[in-house]
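Shown next, in structure tokens, is the structure this report addresses.
After this line comes subunit A, so read on.
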Amino acid sequence: MGSVLGHVLNGLSFGSVLFLLASGLTLTFGLMRTVNLAHGAFFALGGYIALDVLRRTDRYWFSLLVAIIAATVVGVLFERLALHRVLGKELPQIIITVGFAFLIADLLLAYYGGRPQSPPRPPGLDGVLRLENFAFPHFRLALIVLAVVVWLGLHLLITKTKVGAMVRASVDDEPIARSVGVKVPVIFVTVFGAGTALAAFAGVWGGAFTGLQPGSEWQILLLALVVVVVGGLGSVGGALIAALAVGLLDEFGKWLFPSFALFTLYAPVAVLLAIRPQGFFGKEELT
Partner candidate 1 sequence: MSAVTPEARNRLLLRVALLVLAIAVVAAPYFASSFQIGVLSRIAVFALFGLAFNIVFGAGGMPSLGHAAFFGLGGYIIGIGTVRLDVGIITVFVLALVLGAVLGAIVGVLTLRSHGVYVLLLTLAVAQALWGLAFQQVRWTRGDNGIAGIERGLIVPGEATLVTFYWTILALVSIFGALVWWFQRSPAGVAIVAHRESASRLAALGYRVSAYRIGAFTVSGAVAAIAGVLYATLNRFVGPENLAWTMSAEVMLFAIVGGAAFFAGPIVGAAALVTLEVWVSGFTDRWLAVLGLTYILTMLFMPQGILGLVDDRRRAWRARREGHEIAPTSANASDALTGTGGMS
Partner candidate 2 sequence: MSEFAVETEALTVRFGGLTAVNAVDLQVPTGHRRAIIGPNGAGKTTMFNLIAGQVRPTSGTVKLHGQDVTSMPVQARTRAGVARTFQITNLFDELTVTDNVRLAVAGADPKVRRTFWRPLHRFPHIEARVDDLLEQWDLADVRDERPIELSYGQQRILEIVLATAGEQRLLLLDEPTAGVSKREAENLVDTIDSLPRELTIILVEHDMDVAFRIADEITVMVNGEELVTGPPDTIRGDDRVIEAYLGRDEHDAA
């Protein structure tokens, strides 16, 4: 029983990392309808910058802050200079964000090398929870708690404030949104910046869990994309449930069928997308 519980908690904490990344995607992809395949690059960018600053200054929270700010600045510039020009056009967005992701990934490889590394755990979360013969790191529990907190925050932001409605209005009918005084470009760049910041944060905390290495950001991005789609575009609650489900699927796949783990992860996703292209929570937008 202990091992099953361990795997469940492992799956949930990986699911939480996925959700941290996916939550940013729910903003850019789900809410803004901007297909953002560079999201994983911001994850990696955040992780590597934090690691770099930490090595130079040895101050964890400062490094975290620098990483988030730096990645957000890069994201905002990218949105203004390139992505905004192909507003509402799926395919150009795909191509441009893939290109940007290649660019970032290659520069990171050039600068930091191809050796796997991982940012440290946040100070104060190094301990291990022990219950009889069962042990579980505090950090992983913290990830799960954090996922729930981020979900609650975004949920409130979108449903209890006008932010969600303003973003939707800007996406669906830009002229109308402008005419009622919504500053559309500001909305877009803000939402994109927020999404990027979440990705960078996921890179620092999630990177401590998954490790950073060239190409690994793609694996996790694909899963996060899947989470956003399966959860239903724009549904933060759906994304949380889907992220935890995918985390569990991944963990139990690895445990039960180690040589089929990747297959048992992607194949159900493909079948699910075929049967229910709009995902599970696609109907209830903005929740």
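The candidates came about this way: all candidates are chains of the complex that A comes from, given by their letters.
Keep this in mind: a residue touches a chain if its C-beta (ideal position, glycine included) is under 8 Å from a C-beta of that chain, and two chains touch if they have at least 3 such contacts; residues count from 1.
Bear in mind that the values here come from a model prediction, so they are computed numbers and not experimental data.
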Checklist outcome for this item: Within this complex, subunit A touches, out of 1 or 2, candidate 1
Checklist entry - Contact residues on subunit A for candidate 1 in the complex? => result 33, 35, 82, 85-86, 88-92, 94-96, 98-107, 109-110, 218, 222, 225-226, 229, 233, 258-263, 265-267, 269-271, 273-275, 277-278
